[in-house]
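For this depiction, one protein chain was excluded, whereas all remaining protein chains were kept in their positions.
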Amino acid sequence: MLRIGVIGYGYWGPNIVRNFSTANGSEVIMVCDMNQQALKKIKKAYPQINVTDNIDELIKNPEVDAIAIVTPVFTHHELAKKALEAGKSVFLEKPFTYTVAEAEELIELAAKKNLKLMVDHTFLYSGAVRKIRQLIDDGILGDLYYFDSVRVNLGLFQHDVNVIWDLAPHDISIMDYCIDEKPQAVVATGVGHFSRGLEDVAYLTFYYDHNIIAHINVNWLSPVKVRTTLIGGEKKMLVWNDLEPDEKIKIYDKGVKVKTKEGQYNLLVDYRSGDMWAPKVEQTEALKLMAEKFADYVKNGEPIVNDGIAGLNNVKMLQAANKSLKNKGAMVNI
Amino acid sequence: MLRIGVIGYGYWGPNIVRNFSTANGSEVIMVCDMNQQALKKIKKAYPQINVTDNIDELIKNPEVDAIAIVTPVFTHHELAKKALEAGKSVFLEKPFTYTVAEAEELIELAAKKNLKLMVDHTFLYSGAVRKIRQLIDDGILGDLYYFDSVRVNLGLFQHDVNVIWDLAPHDISIMDYCIDEKPQAVVATGVGHFSRGLEDVAYLTFYYDHNIIAHINVNWLSPVKVRTTLIGGEKKMLVWNDLEPDEKIKIYDKGVKVKTKEGQYNLLVDYRSGDMWAPKVEQTEALKLMAEKFADYVKNGEPIVNDGIAGLNNVKMLQAANKSLKNKGAMVNI
Amino acid sequence: MLRIGVIGYGYWGPNIVRNFSTANGSEVIMVCDMNQQALKKIKKAYPQINVTDNIDELIKNPEVDAIAIVTPVFTHHELAKKALEAGKSVFLEKPFTYTVAEAEELIELAAKKNLKLMVDHTFLYSGAVRKIRQLIDDGILGDLYYFDSVRVNLGLFQHDVNVIWDLAPHDISIMDYCIDEKPQAVVATGVGHFSRGLEDVAYLTFYYDHNIIAHINVNWLSPVKVRTTLIGGEKKMLVWNDLEPDEKIKIYDKGVKVKTKEGQYNLLVDYRSGDMWAPKVEQTEALKLMAEKFADYVKNGEPIVNDGIAGLNNVKMLQAANKSLKNKGAMVNI
Partner (left out) sequence: MLRIGVIGYGYWGPNIVRNFSTANGSEVIMVCDMNQQALKKIKKAYPQINVTDNIDELIKNPEVDAIAIVTPVFTHHELAKKALEAGKSVFLEKPFTYTVAEAEELIELAAKKNLKLMVDHTFLYSGAVRKIRQLIDDGILGDLYYFDSVRVNLGLFQHDVNVIWDLAPHDISIMDYCIDEKPQAVVATGVGHFSRGLEDVAYLTFYYDHNIIAHINVNWLSPVKVRTTLIGGEKKMLVWNDLEPDEKIKIYDKGVKVKTKEGQYNLLVDYRSGDMWAPKVEQTEALKLMAEKFADYVKNGEPIVNDGIAGLNNVKMLQAANKSLKNKGAMVNI
């Protein structure tokens, strides 16, 4: 049983506490938050969990095997470093860190101390993403053409980061998990509409080798919630609508073959349009599955898809996208 | 009765002939196409229309008052110039021309000869776009935040232009009609997946003053057809789904107010989420209405929204977008 | 080439004329209508077709091989009888006749004169219904449990028949084509809301042997248009949404196994919930295909699924349903 201490009980913390409490292989034994109201809520819901507003008390608690950090991104590096130095493996809320340098330092430190790092890329544990990965692995889609993801809704505005840092880590983690290459460069555009200057609408294009392109549309000012990803492949094309209660993934037997002949006016294009197929997608709670993998990773070293390296890659792309955004779309190499 | 000659009877030509034939105020008296099969089809469907494969015969026909050019964009300038020089007003398929210089020359020539130019921005005559324009005029949406348009489907691949020149003229014409400013710059990304090198997936971001941003997603390789535009405004937000048979436009009484206070950790955001309203949208055929406006424009000088200047603006944005695309997203001023 | 005379050029007549004109194997040579405006329209659209307002002139025209009757149901029997007596095969708009006796007389007469009868059950020629029939034939659905069809919209109110006679012939023809048994009895309910007394909302339940049940919901007063049929089978279940542009048919690998044990409180039920699959459905125009089958039937005796017997069966069910409706749901044997 992995004994976990959780730092941060704000918007997302309760989900982390609930899942690490009920997952096989782990239990939450202590939670730290500055806010006394939050501590009262924990005590009411989980009388057996100790609470504190003193971070050091949690980090140095010898009963605690590993620490989950569910705080704003600006605090990740400092808290995680302290935890690692205290000999605890660390679970970090996404985004992993705010800079590439911070991420690299944590990875190095963890390696030195033989500790583990996991970043909360929850979607990689959802039935839908695991099914998509499997379809790609099995060659069902063929060579990939593009990955096009839309994640828009009204709010929740973050007070400290723009919409890229808030929403795009999800899409980037999924994209990075599904595509067997790393992007070469990114172009990002966007604007903010309120005085504080944080962008609330942004568009990211990632260039890969082999003509693969990925695009991410994130927006805090949409009247409707959209969570849709299109993946085009040579053999099949896929639409994932995460808001569908059933039939989240639809696979289309559609495609095109283009032939060009020297000196020919008309293009020869064959269109293929066949059946559509919606495979059953497992309905397991992703967060709970991830919590179980964390225990397994810390205790048995069982490899995971969202380790520190995955976190670092995510931050690399976020940081590059943010740099491009600030330069109105100037391409930034990754 | 405006007597019209039509050049080109390929994919779109039959729609032009049908609508200029049935519209009040105009009739088609001659059609020119190189393809003898096309000419046979016309004769069968419209025994009263003269056909020819000789462009000069049509252009110089004294019975012809105005000429509709429904041919590939590369031929627009040459054909339109000839027509204007022969004293005929001209209706041009979109995109207006392939370069800004060509567009400017045609406008100048038409002005000199006191002739009229119209470009086929059909959507501006649809019930949906006219309703959106009216909602903006009436101040219903308030100040605009963003315009986000998706136009994707499988094919039709064009043999001579990329997906931007094929699909984006629609979105750009609508955007230009709905937003009371001109964009300052554009960033475009995209790739092609077939040997001929024409981009089949592309993403365009237009920067405006006052933090308005417009984004256009065009794709010939999508398994599903999408025609959706989101428009965010300070007072209301709008979703236009052109594939809905009814309720094409939905207006959401949703919004956000952001207040920041010096030194305050938590952001103060008020979300407003009220009723949704789908106004009735007129179901008139846009192309027919446009044909009637053309006759009115040529004969009475009644102003239109899709004159040569509108065509020129459209080409300016297309040309700039294409330049940015070739430079992997480098911002291009318009 | 089967030369066809058409009686009736009202709401549906133009579709019949257009399709019998363009179908392989037939041509329309004469149309009769009482309305002079209708005759003018025909002359304009089809200069080569002769028109008349004298039914006898059409029926006795020796150039006419077969007659399509596209008039109100009350006139079907008289007109079809005349046509058969004049030696012409007959295509009849649905519903076939208004009484079973009328239908039987026409069938007998046609047999005696060695002529053919076809009823306009258009849907049997649609890609969707042919696919459904094929899925049932191939045993994909297994034994059928139920057939549940909804056909509702606003209007078009008929002046002479209630909503059952107007809309239910479609559902009944499809049901009768897809289910390999004949219903034993029908229960129908409904009301009318306007002074003339014709029902505008109605619900029909057909009882079959083997616990198959069919239900049809027809309504002229619905704010939304619905065209959806659910078919439950032992092995698979199917949803046909005819308003979907693509993916009209969805097949669900879902089912249930119920086991009961004597004296056991809890029911043992196994639920199966697997993939969904949307087979490609052919997009051919049903009416044109039917027109071609008519020519083939009349000239070569090639069997069809919508002959006089099919029309008779349809009328049997309509008449029984109407009788039940008038008796507020009293069961009527068929």
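Every chain is named by a letter (A, B and C) in the order it is written, and numbering of its residues begins at 1.
Everything below uses one rule, namely that a residue touches a chain if its C-beta (ideal position, glycine included) is under 8 Å from a C-beta of that chain, and two chains touch if they have at least 3 such contacts.
A quick note: this is a predicted structure, and the numbers were derived from the prediction, not measured.
In the complete complex, the residue from C:V51, C:L79, C:L117 or C:L238 that touches the missing chain is C:L238. Of the candidate positions C:L221, C:I309 or C:I334, contact with the hidden chain is made by C:L221. When the full complex is taken into account, the listed residue touching the unshown chain is C:I213, out of C:I140, C:I213 or C:I309.
Shown as candidates are C:Y9, C:Y145 or C:F294; the residue that touches the absent chain is C:Y145.
The residue touching the chain not shown here, chosen from C:K182, C:R196 or C:K323, is C:R196. Mapped onto chain B, the interface with the missing chain covers residues 246-247, 253, 273-280. Mapped onto chain C, the interface with the missing chain covers residues 145-146, 148, 152, 154-159, 185, 187, 189-196, 201, 203, 205, 207, 211-213, 215, 217, 219-224, 230, 232, 237-239, 250, 252, 254, 256, 258, 260, 265-267, 269, 271, 273, 324, 328-331.
Here is the rule we go by: only the chains that are shown with their structure count from here on.
Ranked by how close its mean Cα position lies to the mean of all protein Cα atoms, the top chain is B. Distance from the chain B centre to the chain C centre is 42 Å, each centre being the mean of its Cα atoms. The distance from the centre of chain A to the centre of chain C, with each centre set as the mean of the Cα atoms, comes to 53 Å. Taking each chain's centre as the average of its CA atoms, chain A and chain B sit 38 Å apart.
Among all residues of chain C, those that touch two or more other chains are 246.
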